[in-house]
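Take a look at the structure below.
The complex appears here minus one protein chain, its other protein chains still in place.
Coming up: subunit A.
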Amino acid sequence: MHVSHLQLADYRSYEAAYLELEPGVSTFIGPNGQGKTNLVEAIGYVATHSSHRVAHDAPLVRRGAQRAVIRAAVVRHGQTALIELEINPGRANRARLNRSPNTRMRDVLGILHTVLFAPEDLALVKGDPGERRRFLDELLTARAPRYAGVRSDYERVLKQRNALLKSAAAQNLHHRGGRDLPTLDVWDEHLAQIGAELLAARLALVAELQPLAAKAYGELTATQDPISLRYRCSATDEELDTTNRPQLVEILRAALLRARPDELRRGVSLVGPHRDDLQLWLNDLPAKGYASQGESWSYALALRLAGFELLRADGDDPVLLLDDVFAELDAERRRRLASYVRTAEQVLVTAAVPDDVPQELSGARFRVTGGSVERER
């Protein structure tokens, strides 16, 4: 798939911008702070309805404006879908698909797929477990939009359950082992059921990612260094070797029962997919804390490339967004990354100077300055 048109109104530093894009490689060149990442972020927002840089929408609206609008024409299998998103911080965002006003946000989620490489990706390796959970969950949602529903149901269960635990903690109900809390059993059951659905999907995803990430890491670094992705589940000390939902429900139920006294004392949910981690191993050591800066970078890129390969295998190339990543790499890895991504239907690359972009990725060139984008002829 590819994006053929992009229009922004009051998005970040852009009062108004309009771009026509083509399949193949396009590069966006401009000094720092000129709005390159803002562009890439807007395209990512069309795909995921969230920004890779901020958790809330307010910063996405141009200073002084009420709302931001992103319009993108997405070409898939020869058909064009026109997606319009209106970002209203503090109120409900609105969507239109092909100019139809009767569109819900979730109707336009999952039309555009993107894989974004950004300097922030280093946090996949060095950051908190939450970064890696988000990586997995976003990939799940891109492959099957219903996981957006599973994720939000799970968050809702957590919120309700935490509210109950908190009020129980305040009333010191843990002295009686929670027997006065018949509704806690109900929330446990829902957490186990929805949690198992999410857990099963993540485990299956990790199994699919493993060989792809290993291959990408090998090609990027030209080494045989083994990498392994190990899903650590908060419900058990053992490595999970099943994606069978009823079995996972049992494991979660048992763990919730064990954790109950602790949970009642502390007033928070301590077990479930929201406490899990994806451990990244390199040469039989955890990458976090052991891997060098260069290795960590390669690892992060390998994870993104594995995600790209998976989406591509599902039938349609996602749009690749490479934001300022070449500056972080040596010449050899630049070249290898470039030849890896060149085959995608559409690749959008940003860089401060043209020299950062490897020869292999020549294509249409845009100049980005002070909130405006011009195609160079």
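Definition applied: a residue touches a chain if its C-beta (ideal position, glycine included) is under 8 Å from a C-beta of that chain, and two chains touch if they have at least 3 such contacts; residues count from 1.
Keep in mind that, in the parts below, contacts and distances are computed from a predicted model.
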Undisplayed chain, where the name is taken from the UniProt record, one of "Cobalt transporter ATP-binding subunit", "Acyl-CoA dehydrogenase", "Oxidoreductase" or "Recombination protein RecR": "Recombination protein RecR"
Which of these, A:187, A:217, A:297 or A:340, touches the one chain of the complex that we don't see? A:187
Missing-chain contact, candidates A:56, A:159 or A:258, resolves to A:159
For the chain not shown, which residue from A:33, A:59, A:130 or A:149 touches it across the whole complex? A:149
So one chain is hidden, and I want to know which residue out of A:66, A:167 or A:362 touches that hidden chain in the complete assembly. A:167
Touch list for subunit A against the chain that is not drawn: 149, 153, 156-157, 159-161, 163-164, 167, 182-183, 185-187, 189-190
